[in-house]
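Read through the structure below, which is laid out as structure tokens, and then see the notes.
Apart from one protein chain that is not included, each protein chain of the complex appears where it belongs.
So, subunit A:
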Amino acid sequence: MDSAHLTERTMQTMADDIKVQARNVQVFYGDKQAIKDVDVDILDKTVTAFIGPSGCGKSTFLRCINRMNDTIPVARVEGQILLDGEDIYDRRVDPVPLRARVGMVFQKPNPFPKSIYDNVAYGPRIHGLSRNRAELDGIVEQALRGAALWDEVKDRLSEPGTGLSGGQQQRLCIARAVATAPEVLLMDEPCSALDPIATSQVEELIDQLRQDYSVVIVTHSMQQAARVSQKTAFFHLGNLVEYGDTDDIFTRPQDPRTESYISGRIG
């Protein structure tokens, strides 16, 4: 893994292309502050991992990037998050089209109680990404192939998505997110409900998705962060403690808290 990783990282630094910039982001749930003054640059065509102990705010921060926190009445976000240089918390920005550009995969697989085909076609249909059935078929197939699920389900596209196994369901949800053609893909602990085999399939998938998207993944597993990401951010008690290349974070952490966490002393 190491040699491949290194070359990729050099490529990454060459094509240094910032996709999402967070500036002084603070999040409050009622009176409680969940995120304190976070600044972070997320790169395009890179997998960025958010790690940290439970309740450290990593999922909260992830949900800021596509304004999913808007659905929680007591949540309040301050500061700026720029997507391609444009502030997504600007008054003029509508969260609905934003979420089409910044897709999300959730912790628990949540396929709709519809057929596999309709699950994947949901986003394209809503956003009018196809003009006819043949085009839609193409998008669905491409998305399912992208999620490494096509071969398993191509003969039963009309069966309910809820009938698939847990790992297949999660890949279906990834295909559903991919079919909308987002620019950034947010994944909130996508493997926490999966067994090791399904986990490794999803991880392989994340590695492929990096070709086309900026992927941000929240994970509890440091091994997973080390396996799939190129950049890692360590959160602790609502603060972004350390952010850098994954290899550096895991081999030469700068902050004593990061070192304690990755060596298993806190968390």
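One rule holds for everything that comes next: a contact is a pair of C-beta atoms (placed from the backbone, for glycine too) under 8 Å apart; a residue touches a chain by one contact, two chains touch by 3 or more; residues count from 1.
Going forward, contacts and distances are computed from a predicted model.
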Not-shown chain resolves in UniProt (candidates "ABC transporter ATP-binding protein", "Phosphate transport system permease protein", "L-aspartate oxidase" or "Cytochrome c-type biogenesis protein CcmF") to "Phosphate transport system permease protein"
Of A:Thr162, A:Ser200 or A:Asn239, which one is in contact with the hidden chain? A:Thr162
Checked against the full complex, the residue among A:Gln21, A:Asn110 or A:Ser260 that touches the missing chain is A:Asn110
If the hidden chain were put back, which of A:Thr48, A:Asn66, A:Ser214 or A:Ser229 would touch it? A:Asn66
Only one of A:Gly57, A:Gly123, A:Gly167 or A:Pro253 touches the unshown chain, namely A:Gly123
By the contact definition given up top, give the residues of subunit A that touch the hidden chain. 66, 68, 71, 73, 96-101, 103-104, 106, 108, 110-114, 122-123, 126-127, 160, 162, 173, 176-177, 180
